[in-house]
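A protein chain is absent from this complex, but the other protein chains hold their places.
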Amino acid sequence: MTSHPQKVFSLKELADLTGSELKGEESIQINNVAPLMSATSGQISFVSNPKYRKQLESTKASAVILSKKLAQGYQGNVLINDDPYLTFAKIIRAFHQREKPTAHIHSTAVIAENAVIGTNVNIEANVVIESGVTIGSDSEIKSGTVIGENTQIDSNALIAANVSIYSKTRIGKNVIIHSGAVIGSDGFGFAPQKDKSWYKILQIGNVEIGNDVEIGANTTIDRAALGSTIIGNGVKLDNQIQIGHNVKLGDKTIIAASSGIAGSTSIGKYCQIGGTVAIAGHLEIADNVVITGRSMVIGSIKKPGVYSSGVTADENRKWRRNAARFRSLDEMAKKLKQLEKKLESKNK
Amino acid sequence: MTSHPQKVFSLKELADLTGSELKGEESIQINNVAPLMSATSGQISFVSNPKYRKQLESTKASAVILSKKLAQGYQGNVLINDDPYLTFAKIIRAFHQREKPTAHIHSTAVIAENAVIGTNVNIEANVVIESGVTIGSDSEIKSGTVIGENTQIDSNALIAANVSIYSKTRIGKNVIIHSGAVIGSDGFGFAPQKDKSWYKILQIGNVEIGNDVEIGANTTIDRAALGSTIIGNGVKLDNQIQIGHNVKLGDKTIIAASSGIAGSTSIGKYCQIGGTVAIAGHLEIADNVVITGRSMVIGSIKKPGVYSSGVTADENRKWRRNAARFRSLDEMAKKLKQLEKKLESKNK
Partner (left out) sequence: MTSHPQKVFSLKELADLTGSELKGEESIQINNVAPLMSATSGQISFVSNPKYRKQLESTKASAVILSKKLAQGYQGNVLINDDPYLTFAKIIRAFHQREKPTAHIHSTAVIAENAVIGTNVNIEANVVIESGVTIGSDSEIKSGTVIGENTQIDSNALIAANVSIYSKTRIGKNVIIHSGAVIGSDGFGFAPQKDKSWYKILQIGNVEIGNDVEIGANTTIDRAALGSTIIGNGVKLDNQIQIGHNVKLGDKTIIAASSGIAGSTSIGKYCQIGGTVAIAGHLEIADNVVITGRSMVIGSIKKPGVYSSGVTADENRKWRRNAARFRSLDEMAKKLKQLEKKLESKNK
């Protein structure tokens, strides 16, 4: 996870690597990336938002990635690309991609005899791998992580420190899971009894995670009651997200931090869900739905589009008055109707 | 926590076990539970919601649990019970109940010499049990969990991997705590000083958890400043809940994921609190209060009933306009009153 940027590329090499057009000095040596305003000689930066055009003139970066439009009239070294942000991301990776782990199993790791560990796997200190687990090749499991019975993790996983993965979980290729995440904990299922106590519904399902998924720090994904909680291919989950039992997340859906999806809700593909969004249980959200931050969703959404809720912060003394009025909004609406009627009847 | 469903029951045995009336073939062999639509031969399922009645006709389950009413006219094998959901939960348990742990202390567990470990306790790899701790019989402590000084845990606990329990905690019988939960961390108490720095109020109290409590993954419960934070008997807490210092939760209260209860608030018995609810500090919530998901509670609630707040998601362009109007709601209300007056004065 650490980076040792000792690599150097010529600007030509970076152009080739990213399919960009090069304007300027081909052979200039680039040794790292940096933000526009703090970049120094030897570094490359980018601008995608036209409002930063001005800063372009004063940057000390040796080269900048720009769109065709922004590049017009710029005198410095440029990589021209339709998508400067994505191009920058690729160049960051060129300099900072973590190296494949060297195959090593730390002496303090506790690994069940029947676990199957692929080639070129790095397992760090105090990792616990229980009976029946499979770890794919080129994977890295950081210190203190616990992987429960019969869980299968495919190749090229990066599981950070102190992750907890319960039994029977299925994890695809190229998955990243950050520290403190919990995968496969019991769903929240209880049947009420006559004495008002709650009878636990044993959660006998599991969690299935596709390929190319990233899961943020302290995010929790519950196992299904029956069947599977499903995280599609290419899903990206930020920190502190809660995914209830039997939820389904469609491919390439992305969710920002601290959001929660209650049990049995199904979310489509290519959705973008903001931070601290709350989505109730047993709903269906269509493909290509965008839900802005802090929204509260209590009904299914059948059409693609942008959806929102929430009330934004205001000066406290104004908010108090408005929030108080909210509590008689229905009454206000009725009065308004009465007034309309009265006025109409007069006009007759 | 894993299940090895190798058990087989006759339908008669399941009827006896759950006090259900049997209609159909007594001797049919049932080997597992399943959802109605994916069930196959040998499996039992249930329907409690009349809207799934239709699916009943096409299920391949060998038997179904139904209410008397839903059972009318159904030709397959049935267990008839007033509460099909609870009956199903009991049958899940019959098949999947975890076995009592075999007494075993993993060689890598670090256990203080003066800790008292009951009979038939399973302590897994890298568990740390500090000085003065007591662990009751039939308990299971999964890998990587740390239990602080002088904490007492009663019998039949199931503490999942990577749980952190601070010192002096008291935990009752039959308690389940999921991975990543933190019990007994410092309450958030600081006194302001003249230089605007914050002086830490040492949190010298503890957390007391009753019997039959379940605590979800990554839930946090702070220790009291003085005295105890109290979680009553039979309380069920979902994932990522935050319980502040000196909070009291009454018996059999249930809270869904990602909710937070601020310091010194007292919640009654038999309350049901939805997900992502925020309850301010120093409040009193009566017994039998239901608070729906995403509500914001800033005043005490003295009467049982259902309470709610929040604004639900709408198309973004409509929401923008409505949310903007919220900021002048008080003004609108005043104008409305003026109009009413004007109209009245004319009518005189």
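Letters A and B name the chains as they come in the text, with residue numbers starting at 1 for each one.
Just so we're on the same page, a contact is a pair of C-beta atoms (placed from the backbone, for glycine too) under 8 Å apart; a residue touches a chain by one contact, two chains touch by 3 or more.
This structure is a prediction, so every number in the text was calculated from the model and none was measured.
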- Which of B:L86, B:I135, B:A262 or B:A286 contacts the chain that the document leaves out: B:A262
- Which residue of B:S48, B:Q152, B:S185 or B:N288 touches the chain not shown here: B:S185
- Which of B:K7, B:K68, B:K100 or B:K200 touches the chain that is not shown? B:K200
- chain B residues that touch the omitted chain in the full complex: 108, 110, 126, 128, 130, 144, 146, 148-150, 162, 164, 166-168, 180, 182, 185-186, 188, 190-193, 196-202, 204, 218, 220, 222, 226-227, 240, 242, 244, 258, 260, 262, 276, 278, 280, 290-292, 295-299, 301, 305-312, 314, 318, 321-322, 324-326, 328-329, 332, 335-336, 339, 342-343
- Positions on chain A where the hidden chain makes contact: 1-3, 5, 33-35, 38, 83, 85-86, 88-90, 92-93, 96-97, 106, 108, 124-126, 142-144, 160-162, 176, 178-180, 212, 214, 216-218, 234, 236, 238-240, 252, 254, 256-258, 269-270, 275-276, 293-294, 310-317, 319-320, 323, 326-330, 332-333, 336, 339-340, 343
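Heads up, the rule we're going with is that only the chains that are shown with their structure count from here on.
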- Message: As a multiple of 5 degrees, what angle does the CA superposition of chain A onto its copy chain B give?
- Response: 120
- Task: Could you give the separation in Å between the centres of chain A and chain B, each centre being the mean of its C-alpha atoms?
- Result: 26
